[in-house]
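Only a single protein chain was left out; the remaining protein chains are all shown in position.
Chain naming follows the written order as A and B, and within any one chain the residues start at number 1.
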Amino acid sequence: MHIPDNFLSTPVWLTLDGVAAPAVLWVSRRARKELDEARIPLLGVLGAFVFAAQMVNFPVGVGTSAHLLGGALLTAILGPAPAALAMTAIIATQAFVFQDGGVLALGANVFNMALAGVLAAWLPLRLFAGRRSVGLFLAGFFSVMMSAGLALAELTFSGIQMPSKLLALSVGLFAVGAIVEGTITLAVARAIERLNPRWTGAPVHQGSRVWAGITFAAVLVVVLGLFAASSAPDGVMRIGQWADLHARPVLAAPMADYSLPLGPLWLRRSAAALLGLCLVGGSAAAASYFLLRRRSS
Amino acid sequence: MHHVVVEQWSRRHSFVHQRDARAKLLVALALLAALATSPASPVTAVPFALLVAVGIVAARLPLVSMLKKAAVVLPFSMLFGAVEWVAGQPLAGAALLVKSYISALTVLLLVASTPQPALLRGMESLGAPRLLVLMAQTLYRYLFVISEQAQHMRLAAVCRQGSAHRSQRRAFHAAAGALAILFARSYVRAEGIHRAMAARGFAGEFHSLRPPRFTRMDAVFAGVGSAVAVLAHLLVSHA
Partner (left out) sequence: MTPLIEVRGLRYRYDDGTEALRGVDLTVYPGETVVLLGANGSGKTTLLLHLNGLLQGEGSVRVCGMDVSPPTLRDVRSKVGMVFQDADEQLFMPTVLEDVAFGPLNQGFPPDEAAARARAALAHVGLGDIEHRAPYHLSAGEKRRAALAGVLAMEPEILILDEPTTYLDPPAQRSLVKLLVNLPQAKVVATHDVRFAAALATRALFFDKGQVAREGSLSEIVELFRWDWDA
């Protein structure tokens, strides 16, 4: 799900560009350290492979077909940092060459699919290192759930008003898409392993299981939260109002003057929403940082 | 295919094609940001649409084909435009539709007037990480080769499907097998590429040729282009 330009409000795309840019820099430094020099061309070629793979249709019941999205498969093959970088290259190419996804929204799309999506794919692979099939399926499932969920959240925060029924419908569709991606990822990875078991060998034992577990729990909360939000939007709204009510005095307190204008409602809402997003994203990033650092020591 | 046509356009000659990639990137970003921060009304897009149209004409690109190509965003935009409309904000929906289309057209103008290598090199000198640029470069280079292979495979699959009725399950696994083979070919190709790189002395470090010079004309283009974008923004925000 590539968000085009003009769908996100300015604070949303600007913040996500600001978050994604240093994150990509960091990921590329990490990937460079991790990668054997012989695998450098592989990253680009596999990026082209993911593009081409999208031309191959998988039948998924009653006359419909789907195609591989690829984030989880790349993670299983390359490991998290190189996969995130490869996904970034893919998303940027889609935005510039194919006008699929916006340029200002590049940060958002990279954050959703290349950073959060790959992280969500990596965690189950790490946690279910012993049960590869489960790990592969969950990797596909959570990468899509995470990316689509974040995209939906960002659009909502940007003031795109979605009737609650439609919201529920789209989350349902995401879930179906996520199951399909999980199934395709599993089938393709298995087929590749049959050709040559060394090809899908991203080292899955790197990093601490504890941190992986904690981060994975955060991912679960986000995904479950998405389901909750879509099935009971009123509840979420009420939480939002409650937070607004209680957060306002806290924010304004140090400034003595209570009537200090905090800007129009949309600004406050999106600021609060963004803060939440950044907190979730930030803690996920911090967790994965420790997770990965443990591995190199 | 989309990228083949755009690639051919990008190798034409015009005043716009001659400008440095960094200058064009800057102007495109200024236009995109100016449009994105303008009020949400379809009228907002008018001056920006005119600017992009002027750019297309100056770059001697085919206007109608460009307009058609940029329409790839429309399905997505229409969906959300409709959502807004249902939610009782038809004007916001229309603005979404028009603005996202103009933005796509702006990006298309950028890539249709700048060859991919020059664009990537421009991005690198504006701070994009080296490894990322290399990957995007390799990706683009082998996109042509590997998607051709995928097309052959798809053709072969279509031919086979004509002869035998297979169960969904078998068809699904056949598709997985096809992708595995496509993967294997990509993998072997990557090894071949690395071998060719090593044969010419590659030892892990990439060195590049000097980027082209940023001329005074490029600076003027970047300055005037961004100023016009800001003016357009001011015009629509205060009208």
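Definition applied: contacts are C-beta pairs under 8 Å (C-beta built on N, C-alpha and C of every residue); 3 or more make two chains touch, one makes a residue touch a chain.
What you see is a predicted model; the values in this text were computed from it and never measured.
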Item to complete: Quick one: jot down which shown chains the absent chain touches.
Response: B
Worksheet item: Among the options B:Arg19, B:Lys69, B:Lys99 or B:Arg189, which residue touches the chain absent from this view?
Response: B:Arg189
Worksheet item: What residues on chain B make contact with the chain left out of this view?
Response: 7, 11, 115-117, 120, 137-138, 140-141, 144-145, 189, 192-193, 195-203, 207-210
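Note that only the chains that are shown with their structure count from here on.
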Worksheet item: Tell me, which parts of chain A touch chain B in their complex?
Response: 4-7, 10, 13, 24-25, 28-29, 31-32, 37-49, 51-53, 55-61, 68, 85-86, 88-90, 92-93, 95-100, 102-104, 155, 160-163, 166, 184, 187-188, 190-192, 194-196, 199
Response to the item:
The residues of chain B that touch chain A in their complex are 2-3, 6, 28-29, 32-33, 35-37, 69-70, 72-73, 76-77, 80, 83-84, 86-89, 95-96, 99-100, 103-104, 107-108, 110-111, 116, 119, 129-132, 134-143, 145-147, 149-151, 153-154, 157, 168, 171-173, 175-184, 186-187, 189-191, 193-194, 197, 202-204
